[in-house]
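Have a look at the structure below, then the notes.
The complex appears here without one of its protein chains, the remainder shown in place.
For chain A:
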Amino acid sequence: MKAAVMSDSFPRNPGTPLAPDWFEDVQVNRSAAERRAATVAASRSVKKDHQAAWLLRAIQCIDLTTLAGDDTPGKVHRLCAKARQPLRPDLLAAMGVADIGLTTGAVCVYPTMVPHAVRALEGSGIPVASVATGFPAGLTPLPLRLAEIAYAVEQGAAEIDIVITREHVLLGNWAALYDEIAQMRAACGAAHMKAILATGELGTLTNVYRASMVAMQAGADFIKTSTGKEPENATLPVSLVMLRALRDYGARTGYRIGFKPAGGLRTAKDAMNWLALVKEELGNDWLRPDLFRIGASSLLLDIERQLEHHVTGRYSAASHHALS
């Protein structure tokens, strides 16, 4: 199976009019969400070949990311090379998956890095995702944020990771939030839009649910936890709440929304926990890159080492795997 651009095998979410009654009465109980998240992690165990398969699937769902102030074309080229060849060929062969064309789900960069990434990934089928809209704080004027989306799309980004204005959530200004995201969605055009909620700055899980619902009503294709720059990034309880929100949106509209946890997933065990959570809450359909992405930079290396251990039975050194 080949990771590729977000699938259009199901219709894209066109959004709905703002419908506060879908979320205003919803209250999320944090303790209960934390218990559920902890239970999933503790009561699902995936071993041996199954674990290897799950980790390969996790690689296919990674948005391999560099979002640093010192990014350069050279760094982006290295990242793209790693996205094309995330795992050593000998390991792929040993696991019988040399022929599946394993790549990451996408690469994710700043807008000015998009052209370099597009060139580096040419012919690979791997989409380039760009953050936009004044990432990570999102507090530049709206016209500039919309222009930034247009720029990234024009440069060849197939996916745009926008950030929402946290103020609108914290003040309960749902109409303003909805209008802004809807305009961003319009600016994305054919490019798929992931709405970063920056959940670590929303205060409550109830706000996470509400912001998720507004983003989907405004036309988000994916909802994403974090920029990776907040004090707290993706957690299992936050993810649980977002998964339930997109489940509820799907039940009302029939549209499927993708989910992207980002920041905070660093180990193979993290990846397994998130896959299990998604499988438990939404089912296998959401275990594919068209509906599930993991925003990460260091996660891949830990998965590589786990998979090498699976193949050889020996613990693996970081230096045995190519840098991105």
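Heads up, the rule we're going with is that contacts are C-beta pairs under 8 Å (C-beta built on N, C-alpha and C of every residue); 3 or more make two chains touch, one makes a residue touch a chain; residues count from 1.
Keep in mind that, in the parts below, contacts and distances are computed from a predicted model.
Of "Oligopeptide transport system substrate-binding protein", "Aldehyde dehydrogenase family protein", "Formate-dependent nitrite reductase, membrane component NrfD" or "D-alanine--D-alanine ligase", only "Aldehyde dehydrogenase family protein" is the UniProt protein name of the chain excluded from the display.
Taking the complete complex into account, A:R44 is the one of A:R12, A:R44 or A:R119 that touches the chain left out.
Across A:P89, A:G125, A:G203 or A:G254, the single residue that touches the chain missing here is A:G203. Touching the missing chain, out of A:W54, A:Y178 or A:F222, is residue A:W54. Where chain A meets the omitted chain, the residues involved are 1, 25-36, 39, 42-54, 56-57, 95-97, 100, 203-204, 244, 275-276, 279-280, 284, 287.
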